[in-house]
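Of the protein chains in this complex, all but one are displayed in their positions.
Going by the order they are written in, the chains are A and B; count residues from 1 in each one.
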Amino acid sequence: MSAPLVDIRNVSHRFGQLPVLKNVSLAIGPGSYTILLGPSGSGKTTLLSILGGFVTPSEGKVFIRGADCTAVPPAKRPTTTVFQDYALFPHMSVGGNVGFGLRMQGVDGATRAAKARDALALVGLAAAFDKKPHQLSGGQRQRVALARALVIEPAVLLLDEPLGALDLKLRRQMQDELKAIQKRVGTAFIHVTHDQEEAMALADHCVVMNDGRIEDDGPPERVYARPATRFSATFMGESTILAGTVAEARNGIVTASTPVGPISLPGALTAGSPVALAIRPEHIVLGEAKGDIALGMARVDDVVFQGSFKRVLATSTLDTALQLIAKAPASATVQAGDTIPVSCDAQDIILLAD
Amino acid sequence: MAFAGNNSRALPWALVTPALAWTLLFFVLPFIAMGLSSLTAHEGGGFTLANYSQFFTDPSYWRAMVNSLEVTAIVTVISILLAYPFAWILAEQVPERWQRLALMLAVLPFWTSYVVRSYSWLLVLAQNGVVNRTLTGIGLIGEPLQLANTRFATVTGFVHFFVMLLTLTIFANLKQLSPSYRKAAADLGAGPVRTFLHVVLPLTLSGIMVGAFLTFVLCIGDYITPQILGGNNELVMPQLVMMQIGRRGDFPLASALSIILMAVVTIAYLACARWLKIERA
Partner (left out) sequence: MRAAVRLAAWVYAVAVYGFIFLPVVVLVLFSLQATSFPIPPFTGPSLRWYQAVLSDARLTSALVNSLLVAVLSSLASVTLGFLSAWGFARFVLPGSAILRGLITLPLTVSYLIIGMGLLVLFNWAGVPKSLLAAGIGHVVINLPLCFAIIYSQMGDHQINIERAARDLGAAEWKVLLMITVPVMAPAIFAGFFLSMTFSWDEFVISFLLTRFETTLPVEIWNLLRSGLNPKTNAVGSLVFAVSIVLVVFFELTLLRRKPA
């Protein structure tokens, strides 16, 4: 990665006695689309507020384009924010809203109007210039908020759950547009969400947060395929988790004892340490054992038809506390109540220190 | 929406009729009675427009209306100018946890008896009251000032009441404003002054207009404050109305003056109706 555009160093933050961020460090490259993904209370919105300058962290520093911005007010830093409720000024026209930042910079009326029109054209709302915010739909307001933030050409655009107020269909459509707009303007976007599908669809840099910490950080493909932690494996997509302990570790091979028997995998853990083995639903093989590692027999609890596939929930007969989640082809004949063998390939098992 | 069952038609009317009947009997009917009364002569019955023409021809009656409008306008403007910064301080400068208490304190005298509140100002402003005694005591003035029984006293009493009322409404308005508007303005480069001028003030303007109208209506129809504090040196409309009843038992003229007063309020309402509409995104 080239020199980071945004460099967050050892940031911690407390609201009163409550710690919300615990020693977070993160580097974000220029032109990237970064998603901060996590459940509510994970600290992702606080981190975004710290980047935007609305919150000064209790400890740590934030550098943007190499300059220390930790205590710089929002207006003075090269970031702008798209708020969750859009915060469009209801008494101004759409054009007035988009031109507001330029007006504050002292840009003359004509230039302002021209730039505002360009920004509105960029988000596909060229015709809305003279309308009032309340005359627009939710999706349109979202675009105006985007245009208003982009028109002053920030180095980093911050988006706080920007699609949270939209219905599912519009949300998917806006995702594609956000991505396209980001590619066109080349500005770094940092976008907060709790929707993992949104994260996978948009991010080229995905940051999974939980309980004030960064759990995982990298390209979404890597985060999905090889999650760094158990939380990451279950929050970004689903996983079956086999909990166990390391029985033996020798020559880079770890043998874990699990409810379904010992499983050996390449890894570097010490004997006796607790371990979690995560398997993605699409890697669990149902029926006559075709995978190279047998996971015992399981009783099918429920089969949910999802269109292009069936989601199968099952309980291991070896340990009723072990819940398995598998993805079967839509044509599969498996039914609730069946007891079937389960297996997978060793290469698809993700070894996680627990 | 309607419910099945044989009482489905009778029940809703049974619910709303008492309130409607009360309003018709004790609000609409009195109003009609007042209208009819205003068109009859004080001495023995017949139809006449004399009560209205008396108002339009007698300059002392005119004067009362002008006084009413002047006092009301002065009170409304001063009250808003005093209350807005005060409400702003309560909403923005006072720490969140103290705000409820600060507001409750600020409007506590609002809940005292209206008559007693005006009387209290008389204590302050009287010839030998607190203000005059203090000023003469420190030698700032030689002779006590004539403060009570003046327009100044009426305005002071009114402003005291309406500052509290407007502080309540403007405070509520400021608190309703989503904090993200302010954040957005700051994020886009507006300093505190420009955030206030371009965002906060315009967004609270409709609330101010509603408060101003409320002040106007309550102020122009009030008899107590001008009677206690202004005295009889300079009459306003409600005093004129009460005077017709009290001294001369002239109900027709009192009715006519009441209707004229109400007409003025209605005109004011129609004039600023478009300002009173609250527009929200």
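Keep in mind that, in the parts below, a contact is a pair of C-beta atoms (placed from the backbone, for glycine too) under 8 Å apart; a residue touches a chain by one contact, two chains touch by 3 or more.
Bear in mind that the values here come from a model prediction, so they are computed numbers and not experimental data.
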Visible contact partners (per top-of-document touch definition) of the missing chain: B
Sole residue of B:L69, B:L145 or B:V217 that reaches the chain not shown, by the stated touch rule: B:V217
Contacting the left-out chain in the complete assembly, out of B:T112, B:Q146 or B:N233: B:T112
Listed residues B:S37, B:N51 or B:T76, member touching the removed chain: B:S37
Chain B, residues in touch with the chain not shown (by the definition above): 1-3, 5, 7, 11-16, 18-20, 22-24, 26-31, 33-34, 37, 82, 85-86, 89-90, 93-94, 104-106, 108-109, 111-117, 119-124, 126, 128-130, 133-134, 137, 160, 163-164, 217-218, 220-224, 228, 238, 241-242, 245, 251, 254-255, 258, 261-262, 265, 269
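Going forward, only the chains that are shown with their structure count from here on.
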Cα-centroid distance, chain A relative to chain B, in whole angstrom: 55
Residues of chain A defined as touching chain B within the complex: 52-54, 73-75, 79-81, 83-85, 87-91, 100-101, 104-105, 132-134, 141, 148-149, 152
Residues of chain B defined as touching chain A within the complex: 178, 180-181, 183-191, 194, 198-199, 202-203, 205, 279-281
